[in-house]
Structure formats: structure tokens, C-alpha cells
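The following block contains the structure, expressed as C-alpha cells.
Left out: one protein chain. Kept in place: all the others.
Up next, chain A:
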Amino acid sequence: MDLLAQSFEALYHRTGWNFSVFYNAWEARKYADGIYVAIELALWGLFGAMLLGTLCCFLRLVRFAPLRWLVTAYVEFFRNTPGLAQLYFLFFGIGSYFRLSSYGPNGEGPVLSPMQFVIIALSLQYGAFVAEILRAGIEGVPKTTKEAAEALGYGRWGALYHVIMPLAFRASLPALGNNMAQIVKSTAMAYAIAVPEALYVAHEIWTEHFNVIEMMNVVLITYLAIMWVFTLIVRQIERWLYVPGMGR
């Protein structure tokens, strides 16, 4: 590690390329924290989105029509509006209206931290996408399979749980993986409300050292690396859940 730091410092003195995150211990620490925050946002966002998406997917299957319409309205609205506008609406709009994001009159802290707002925004936005993906997966299960489950005496929800969902989930895995990649990329928008994730920390660093080009490249590589790891994990999950004879 020391050797790496020294070589980057030497690089700076010799060529002027200032990769300060690699030799300045304080900045290295800050940037590592930034990456950690980005991953944390991504994981919580993913968890929230899966939870909300699955819930919405089930709610769209109930017989009570108004509930279905409500969920469909939610899904369509959040799929077709920009995430950043949603985040602003939640953080500045809802947050200030219900006094969730500001300090109270007696100095008590905000109910929800900016980071929690980002997690909520990510969950709401991508939950809508997950709901749609799962619905497409359920529609993709052959009708004969559904009829076979019925013929075997499964009830409506029993068939869903034991027969349809396992198939639908596996069919939706690639799309879910894409969605997850989108979540990872979207964590960068947390920058907008000053959550110290990788991009924000990098911004702080380059305003200090004027090493914009170097830091931009570091940020880009960081995200690509995170994406790469996530893609590998998704592929591994796909392999674990692989059922012989299904698909491909």
C-alpha cells in the first residue's frame, strides 16, 4: 500500500497528474467512505425496491379492482417521471411539508436523514420497475402451466406461490439484474441532496485540489467496478437458481 501511495505521489511530482485519493490518507479514507455509502445506498435501495415491487405485484393480482388501479397508477407514475424530480419532491416537498427533513424548533434532529430519503426515493422508483418486471414474468408463464396447477388442485394463491412465482421469478432474473444495475447507477443522484457518496466526495476533493480530470476518472472507474461486481453476483444467482429444461 505504501509503495502504491509513494508511486502516485511521485507521479504527481513528476507529471502533475494528481491522484490525491491514492496518497493522501485523509482523502483516501473519505473516498472509501463515499464508496461505502454508495454501496449501502444501492443495497438498501435494492432491498426496498424488491420488497415494494413484490408487494405491488401481488396487490395487482387481487380481485378488488380499485386497489389494483391504485397500484397501477403508482407504478405508471413512478416509472414515467424522473428519479431526480421524485427525490426533490420527496426531500424538499414532502420532507419540508411534514417537517421530516428539517430541524425542529427546539433543535431536535430531522426525522429522516437525507440518506434515508434517497433510499426511500430509490425504493419507490425502482419498486415500480420491479412490479412491472415481475408482472411481465407472471404473464410469461405458459397458460398450460397455470391450468395444470389448477388441475392438480392448487388454489389461486397456492398455485402462485408453488408454481407460477418460482418460474416467473427465474424468467425475470435478467431484467431484475438490469434493474439492479440501474439502481447502482442512480445512487449517484444522492449527490443532489448532499449525501456523501462517491461522486459527492470526489466533488469535494476536486474543488480542493483542482484535479477534476483525475477524480472524474477515478469516479468512473469506481462505478464501473461496483457495477462489475454486482453483475457477477447476479450471474451467480442466475446459475444457482437455474432449473434444467427451463429457458435457453
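Keep in mind that, in the parts below, a contact is a pair of C-beta atoms (placed from the backbone, for glycine too) under 8 Å apart; a residue touches a chain by one contact, two chains touch by 3 or more; residues count from 1.
Rule of thumb we're sticking to: contacts and distances are computed from a predicted model.
For the omitted chain of this complex, the UniProt record lists the protein as "Amino acid ABC transporter membrane protein 2 (PAAT family)", which is one of "Aspartate carbamoyltransferase catalytic subunit", "Amino acid ABC transporter membrane protein 2 (PAAT family)", "Thiosulfate reductase cytochrome b subunit" or "Glycosyltransferase involved in cell wall bisynthesis".
The chain not shown here is touched by just one of A:81, A:113 or A:145, and that residue is A:81. Summary of contacts with the chain left out: across A:5, A:28, A:94 or A:237, the touching residue is A:94. Chain A meets the missing chain through residues 76-77, 79-86, 88-89, 92-94, 96-97, 181, 184-189, 191-192, 199, 203, 212-213, 216, 219-220, 223-224, 227-228.
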